[in-house]
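Everything on this sheet refers to the single structure shown next.
Selected chains only, in their assembly positions.
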Amino acid sequence: CSLDSLVDTKIKEALKGLELNPSPTKRMSCVSITNSGRLSSCPAGMVVTGCACGYGCGSWDIRGETTCHCQCSTMDWTAARCCHLT
Amino acid sequence: CSLDSLVDTKIKEALKGLELNPSPTKRMSCVSITNSGRLSSCPAGMVVTGCACGYGCGSWDIRGETTCHCQCSTMDWTAARCCHLT
């Protein structure tokens, strides 16, 4: 009946409107934060995915979730690779 | 007519209910898994985003998708940086 098709049409329109505004597609976005010394921290809301260190050093660990700590005895710079979803 | 507005109202209510329960916002979350020796693996469901090695070593590769392998000749520890969406 016409009532039926009216309701169907309205629902389809409403859903079509929804599809035009889907939840935005998330993407990864990363930045490097470089600091002098042996520590470098990511901005709030970002996570550390890796660290780079001066003096060719590849020994590092993460302190307090978001801070890179380069372990070699002498260290002039530390870089944190920081990512989040946007 | 009143039929029209009734349907409109009901659809709006149904969609408002949906918007109160959107698909949960995903975030990145990471942990470090440190192991003695030259291999360290991420837990199931996580990906490796980087590795750290003992002896200041920065030469590593990924084996079998989720395992960090530190390449320097002598190696005492290996850390995998492991991330996933939560």
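Read from first to last, the chains carry the letters A and B; within each, the first residue is number 1.
As a convention for this text, a residue touches a chain if its C-beta (ideal position, glycine included) is under 8 Å from a C-beta of that chain, and two chains touch if they have at least 3 such contacts.
In this text, all values refer to a predicted model and were calculated from it rather than measured experimentally.
Here 2 copies of the chain are placed, and the complete complex recorded in this file has 3 of them.
To be clear about the criterion, only the chains that are shown with their structure count from here on.
The centroid of the Cα atoms in subunit A and the matching centroid in subunit B are 10 Å apart. For subunit A in complex with subunit B, the touching residues are 3, 6-7, 10-11, 14, 18, 23, 26, 28, 47-53, 55-62, 71-72, 81, 83-85.
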